[in-house]
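Removed from the display is one protein chain of the complex; every other protein chain stays in position.
== chain A ==
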């Protein structure tokens, strides 16, 4: 017996795209958001792609938070949209954002912003960055659901500046207390976070950047944390490493859906 209150199968399965529609969407609306760091942008093929989940992993103090801060500053400074920064280790530092913007003066040469005094520029940048502290996985779910709700409302109202970049630094510290051991829901929560993030990225044209840490893989090698189930989740994975006592970090691509790397 058909229940007339339920939506029909056609409504439930989401929009069906034709190949041409997909191509049009990809070339026209899925832009690359630059991180501001040349080497990383090159590896990423232009920057953080909208609609994709990018992961940056690496041992402690290898520069992951710096990549996040750079992307946030640059995207906000170029007025590409609003940045949402979810911080789990109280590392978001407005003075660091100010230093980054002051350092990248070529951005403003293009747009003729050098007329604006420094603090005005900084204020407009800070207004485009929403920073929230999340300290456990449930708070993260809460924030993501609220974000989803507000984005759906915006679609209806066609509101002002939309969010274009979502940064979570770091997602591994939120997932670490629940994964493994006798708590079986841990892994399922990790996968549901992954699904929500990918859905947000796809439906609302966001670029999602998450950071992960590394654990030892035996014999002194390191591998990204969060295990095998998480490996398949991000579209692009980068590993950062820093040599002892130097300021130079190297990035390696672990996985990229659009590029082929010689083995």
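Assume a contact is a pair of C-beta atoms (placed from the backbone, for glycine too) under 8 Å apart; a residue touches a chain by one contact, two chains touch by 3 or more; residues count from 1.
By our rule, contacts and distances are computed from a predicted model.
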Undepicted complex member, UniProt protein name, chosen from "RNA polymerase II C-terminal domain phosphatase-like", "ATP synthase membrane subunit j", "DNA repair protein RAD51 homolog 3" or "Ciliary neurotrophic factor": "DNA repair protein RAD51 homolog 3"
Among A:35, A:52 or A:65, single out the residue that touches the unshown chain. A:65
Contacting the left-out chain: of A:39, A:94 or A:149, that is A:94
Residue numbers in chain A that touch the chain omitted from display: 59-61, 65-66, 69, 88-96, 98-99, 122, 126, 131, 133, 135-136, 170, 172-174, 176-181, 213-216, 220, 222, 225, 245, 247
